[in-house]
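With one protein chain removed, the remaining protein chains of the complex are shown where they sit.
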């Protein structure tokens, strides 16, 4: 065991840092990052295309599929540098979710067709898992796909679909068969969002933002070769994906940067109570960060993310939520004026700390983190099974 | 609504205070209280007999059975004065547990036979509920009572029996019949601890003290007229008793005094962190105290202690446990030397704060409070039923 | 000691409850939020007609001479329905200061408030002083033979709708409370929506000319009156929080009994049951401290200030717990703006932030 970074690792870190500060980095994105302005769809596309241009997009993919094949330490350093440069979060839907499913369970044709576009960010993916009737209990889903000739006909609806309004493709869990056991009869289908019969309706969340959507499917025709793996095996792929999704969901590098920011923002007040709460959060974050490194190392040794990834999801989202609470506490009464997703009109901005309004929006928005991706209660059920062996 | 105490109430308070400071108060008990020395069995008897001599013993009993018939406010004031004078806790087994069962469900003969001795503290009672196999699940108890002529023959064992080593009588839940439904077939029996066939074995708890015991019954003959109410109805009486027991279990007056004591003990250090934790505990205690008053008031209006008494049990024991943690925190490393139930040899006492060693013993001992009297998890199940209406 | 509400108090509660059931379901409220004023003038008129606006005022000023108990009854019910009408700012806050001041004209102003024709907001907060309201930079100074008011006041509740303001300012190092018309020269008002669907304004005073009759109180008297106002205000929003907690856990219980997952209502899951029990317990404990503080304020108990701090701490913690659990147990629906449940969380967050947050009042209580 040793904790040191090798000469190569440090050089790697330098390269990433230089790249993020280099001329190729999209200037309009950087400007907005620094100002804290919201990014547009195109900004995000430009950012991801920049990553691709540097060869970094497949940071957690095997080389075989165009990935970097980086070591856990390199992945760790890469994500830390992105966060330190206040880069946008890499969108997980293509890269961390459907991508690994396709390269693990897809046909050669599917790999050739979809993986390059994911890496190049030519396609924006979204996730069609939850339904109005099935949140934590995914297996109870009702969206139906019926095979007619060489097409499936899909009817039903999905909900809480993040950024569906921007998406080109959606990966869906659909029911292809009704069986006794709810987990059976579920299939994993890739659907073009431009297909006739798809309708996207916004859901406004309590922070006032439009991030999630309902997606309705009415007689949507989906070519049968867009089925992943076998019919009825969708549950297996879904569980594989969920375990991968949990990974990185801890958001450690971003939280680290945000804690430093909070410390700077409140440095003048020197509030002992707040400072101690921040210290306790930092300690928890250190523990989580090293737990993530241990998990990464285990995976690099050929392990598979299991119950450990549930720890990352649970504790990661708890820490994220606590951090938003500390921002709100620091901002005090100045959280009151409501900014809205567009930000205040520059001629009409309330006084008080500038971070106040975004803080409360973030606090409200982040309540979702303990609900999505399998609620934290479900994660605890998963761990309970694993440690109790029942 | 109004919060003020009436002239009579204030006069009543004065009377209690004067009584506790009066000449009749057993001097040897007072001396030990002030020194913090452990009280003997005889000390406790003397204290209770003093209460009886003042006419205060039946503080929460109806006048009809020799009680004081005091109002909730008077009871509140009485218990506060006892705590402020650092009196021993009134033993609940006779007064708060079996007493109300006897006067509510007993025969006239049983009332005449047992109640006066409880009030006068001529009999020390203990509680025979838990068994090795049935803790939270009381209804699964196995101790058997078989009617033979005018006697029951009792076989089985009870455990966690507090102060059984001092007791003259034990009230027991016993199985008189085996039925499908576990709650049926249970009866409520009063047993003389001097009966042949009873054996008491100490259980030492993690603080090193001998407070609880196992009680074994081998062919113990119990006169049939010591059965309370009807055979098979024991479960009803047990639930009635548990609801009464929870009441007062919050221990508010004692905690209040102990918080003040902790503040005084640590005043010199002026530890801001500790002081804030104490303040938060005091706030929670204020809320609990007024909740208890509300419950007392509701009972005085003819209500029956139900799910509310579970709040008192849960929150009361949580507060008690947190207080012990604060004492341990305040004492720091000086908790290390182990005093034992007898206290340090006066010639061999470690330096460091005197309260250190008792603090850690109390901390360890008080882990029991969230377990006994129906564990806090069981209390939450009870409330869940009540509020969910299922 | 007597812990029972009087018949009159119970009737008042019934009346408010019925009003909210009839006029204040979630859809009604949504429509109100979309209006420019941010509250319903019709409702306000009804509040006046029902006599609610007269509740805390003395009889000599045309009020009902009711006290803290009746206010908490009103606010508990307001809290359940998330009422956004500016009762706190226009009746409680400004009313408390006016009644305790020596302003020659106060009776006639109060009469107009009671009639629902006049609204006054208190301007106490500023951008850089946090919860230390008396450290304000807004100052009243002598310019020639005139008194001039300069400075910025922020977070003025319902300020965009106010006809007058009561401004806390600093005059030569001592506090003053000044009554200012909304349309005086040199005052500009900018109104914002708040996170919980209400409104607040920022006021900027530039050499606003003040005549000495507009000074409601000054020095120690001003601070005493102001503190009294803060205490009553905390009591009212705490009562509102208790109502909102009640509604939150009741709605959550209802939802979990209806929502099925894994082929059963999710209320079957013990972890969720105990979570709801915690919500219930915190609600009850908060209600207890609310009653204690109410009765102490009612009887002018010198301990009332400490209990108010204790209450604010409990409201902060319990509101957070109840609000967050309610959202969590509603799952995705909890974070949707179209369900009421997330709006309770927003209101709890706003309430915690006002008049000193949880940590502020822990420190205040500790230093008692």
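The letters A, B and C name the chains in turn, as written, and every chain counts its residues from 1.
We take it that a contact is a pair of C-beta atoms (placed from the backbone, for glycine too) under 8 Å apart; a residue touches a chain by one contact, two chains touch by 3 or more.
As the structure is a prediction and not an experimental result, all values here were calculated from the model.
Enquirer: From the list A:39, A:200, A:265 or A:383, pick the residue that touches the absent chain.
Expert: A:383
Enquirer: One chain isn't shown here. Among A:18, A:267 or A:287, which residue touches it?
Expert: Answering carefully, the residue with contact to the hidden chain is A:287.
Enquirer: Write down which of B:1, B:84 or B:203 is the residue touching the left-out chain.
Expert: Missing-chain contact among the listed residues: B:203.
Enquirer: Of the residues B:257, B:300 or B:371, which one touches the chain left out of the display?
Expert: Candidates B:257, B:300 or B:371; residue touching the omitted chain: B:371.
Enquirer: What does the interface between chain B and the hidden chain look like in terms of residue numbers?
Expert: Contact residues on chain B toward the absent chain are 130, 133-137, 140, 159-160, 203-206, 208, 273-274, 325, 328-329, 331-338, 340, 348, 350-352, 360, 363-365, 367-368, 370-372, 375, 377, 380.
Enquirer: Take the complete complex as the reference. Which residues in chain A touch the chain that isn't displayed?
Expert: Within chain A, the residues touching the omitted chain are 1-6, 9, 73, 275-276, 278-280, 282-284, 286-288, 290-291, 293-294, 297, 301, 308, 311, 314-315, 377, 380-381, 383-384, 387-388, 390.
Enquirer: Kindly note down the residues of chain C that lie in touch with the hidden chain.
Expert: Interface residues of chain C facing the absent chain: 269-271, 274.
Criterion: only the chains that are shown with their structure count from here on.
Enquirer: Please list the single chain whose C-alpha centre lies closest to the global protein C-alpha centre.
Expert: Central chain: C.
Enquirer: In whole angstrom, what separates the CA-based centres of chain B and chain C?
Expert: 43
Enquirer: How big is the gap, in whole Å, between where the Cα atoms of chain A centre and where those of chain C centre?
Expert: 39
Enquirer: Taking the mean of the CA coordinates per chain, how far is chain A from chain B in Å?
Expert: 53
Enquirer: Where in chain C do residues touch two or more other chains at once?
Expert: In chain C, residues 362-363 touch at least two other chains, as defined above.
Enquirer: Among the residues of chain A, pick out those that touch two or more other chains and give their numbers.
Expert: 273
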